[in-house]
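What you see is the complex with one protein chain gone and the rest in place.
Coming up: chain A.
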Amino acid sequence: MQFGIFSVSDITRDPVSGETPSEAERIDAIVRIAEKAEEVGLDVFAIGEHHNPPFFSSAPSTLLSHIAAKTQNLIVSTATTLITTNDPVRIAEEYAMLQHLSKGRMDLMLGRGNTAPVYPWFGADIRQSLPLALENYNLLHRLWREDVVDWEGKFRTPLQGFTSTPRPLDDLPPFVWHGSIRTPEIAEQAAFYGDGFFANNIFWPKEHYMRLIKFYRQRYAHYGHGTEKQAIVGLGGQAYIAKRSQDALNEFRPYFNEAPVYGHGPRMEDFMEQTPLSVGSPQEVIDKTLTFREHFGDYQRQMFLMDHAGLPLKMVLNQLDLLGEEVVPVLRKEMEARQDPETAKPPTHAGRVKDKYGDGPARQPRPNANRGDNVTGGSPYQDVR
């Protein structure tokens, strides 16, 4: 089981101090938060992608490559990478580069994005969001698996003899999660390719996510990637932890009440009862998180949202101490003890290299000298005739 944190990259006014961090301060803070995630023993750090204020994360692969350089074991990921407004060719190139620089300590999660004005800024149309996402991923999937791609679709300029460089590290495409909360087509695509499926598990009652995860598992088995139990599922969640539960409630309440999405709405206690939010002692957070597997089946990755709604850096770092020292070690032990033995291992580069090559050497593509095009002649790589 992998545990980690994911950030939306919001720059939100701290409702207690009244201060809004500058972009520079928040960007420095996120790097510190990611380093801290590794220090306290978490496995994954993931960042969202936004192209409008008050968010900072417009260039996630740049940020993640910096974080990867400053850490040793942490897997860097996204939550989510926009498969609609990004050119799949650029995603293929940027994330293959990140994969090399991080030595395989990366994966990515794809999502559509639901901010209508963003689409036209990148020449896209939100009304076409779903077919755009599906077609773009079909292309991305090929770009990482075929050295030379000829391709024609509805949305993008056709490709003739295109090679996405660098080829993935060890010629093993980055692992992909597909994030969705209500779109069966996305679950179907994740299942078709044998990729992971991620449910953000933040806003809605659990029943909402259970249906799609079940559908994904059935289709994963249908496409022959393994049994339903072997499908790769990730879940989000959010928590605020303090040694005493009353302190947790008191400390988090002003942030909850003014949180950008659900603030000025439901009472925190009602939201805790009706959604996966836990606010309380380490034991209370552990107990609630342990119930997730009962509803969704055994899963591979649990992410927590910890740095949103204007929480100042100091509080976030303190949260990470409690998460890493008092919550995750217990969860790791308890979840692994309860897990069905058939459950798949969480995706890592080393594990996936072994699955692909066994004990043999991984492919290391070496290009031939430049000949100006990939359309005439043979492969651009030396090991393929």
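FYI, a residue touches a chain if its C-beta (ideal position, glycine included) is under 8 Å from a C-beta of that chain, and two chains touch if they have at least 3 such contacts; residues count from 1.
Following the convention adopted for this analysis, contacts and distances are computed from a predicted model.
Undergrad: Mind telling me which option in "Oxidoreductase", "Carbohydrate ABC transporter substrate-binding protein (CUT1 family)", "Cbb3-type cytochrome c oxidase subunit I" or "Chemotaxis protein CheA" is what UniProt lists for the chain we can't see?
TA: "Oxidoreductase"
Undergrad: Give the residue, chosen from A:27, A:97, A:130 or A:249, that touches the chain omitted from the document.
TA: Of the candidates A:27, A:97, A:130 or A:249, A:130 is in touch with the missing chain.
Undergrad: Taking the full complex into account, find the residue in A:125, A:185, A:340 or A:355 that is in contact with the omitted chain.
TA: Considering the complete complex, A:185 is the one touching the chain left out.
Undergrad: Write down which of A:41, A:54 or A:153 is the residue touching the left-out chain.
TA: Candidates A:41, A:54 or A:153; residue touching the omitted chain: A:153.
Undergrad: In the full complex, which of A:211, A:333, A:354 or A:371 touches the chain missing from this view?
TA: Missing-chain contact among the listed residues: A:211.
Undergrad: Could you tell which one of A:144, A:197, A:252 or A:271 touches the chain left off the display?
TA: Reading the full complex, the residue touching the unseen chain is A:271.
Undergrad: Provide the residue numbers of chain A that touch the chain removed from this figure.
TA: Answer for chain A: residues 130-131, 134-135, 138, 141, 153-155, 182-186, 188-189, 192-193, 203-205, 207-208, 211-212, 215, 261-266, 270-271, 274-275 touch the chain left out.
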